[in-house]
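For reference, the structure is listed below as structure tokens.
Showing just some of the chains, left in place.
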Amino acid sequence: MAHYQKMLRISTAGKSLSKITPKVQAVVAESGIQTGVCTLFLRHTSASLLIQENADPDVLKDLENFFSKLVPEWENYIHSTEGPDDMPAHIRTALTSTSEQIPVSRGRLVLGTWQGIYLWEHRQHGHTRELVVHVMGE
Amino acid sequence: MAHYQKMLRISTAGKSLSKITPKVQAVVAESGIQTGVCTLFLRHTSASLLIQENADPDVLKDLENFFSKLVPEWENYIHSTEGPDDMPAHIRTALTSTSEQIPVSRGRLVLGTWQGIYLWEHRQHGHTRELVVHVMGE
């Protein structure tokens, strides 16, 4: 049984989904682990993780549109000192995921054919986000 | 420390929650692991996992009704080539879970009395869905 842990720094563009599947798969390959589980943990409260369709980029636009409408910036939030996009970013994070785990088999993530791993930036401007990738197994 | 991994194929009915608790518990029993963690990972982007009330089936109907209203099929989605139910299915998956993990104690999932594990089909028609169950522990 081995544990392999690495922190990745990922630059995002404002309000968009960045595909990070190859970066995560590269850490799994580095770990040398063949059978196990890969845990992803994002160290932020205004960006989140999502496993979603990796084929048609329109799916990502519809996701962004839906969440922008569901959590509007023009609502009267009590927490407003960090800008109109900050509280909506917290709520969008609450509605999606801060952590994910994906089993590993034969040294690869067991993702389905249409699944990609995304880091979703919920703020108006891009940031550098820290993602901890932890692979455990044998 | 042992790792035990198995892929289950589960047939679903359209837009409904299928209880899979016994199937998952059976894999935990097969693994022989007494203390550890069971990770569930669904290999799809238009169906999801949910741990919810297992007693009153009306809870499942209200869940389906709420999500059908929250993510309507008659919205103007950009991604529409796969039918009016496909983009809503992606959004409903984003709002719920692709992975879950449940600790194991004395060879059993530590679920609460009222908790059941469900596979939630978000498409109009049933599908065969692939669920990876990974049990690690000792």
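Every chain is named by a letter (A and B) in the order it is written, and numbering of its residues begins at 1.
In the analysis below, contacts are C-beta pairs under 8 Å (C-beta built on N, C-alpha and C of every residue); 3 or more make two chains touch, one makes a residue touch a chain.
Bear in mind that the values here come from a model prediction, so they are computed numbers and not experimental data.
What's in place is 2 chains of the same protein, and the file's complete complex has 3 copies in all.
As a working rule, only the chains that are shown with their structure count from here on.
By the touch criterion stated above, chain B contacts chain A in their complex at residues 1, 3, 5, 7, 39, 41, 43-45, 70-71, 75, 77-79, 81, 87, 90-91, 93-95, 97-99, 101, 130, 132, 134, 136. Against chain B, the residues of chain A that register as touching in their complex are 1, 35-37, 50-53, 56, 58-59, 61-63, 65-66, 70, 95-97, 100-103, 105, 110-115, 136-138.
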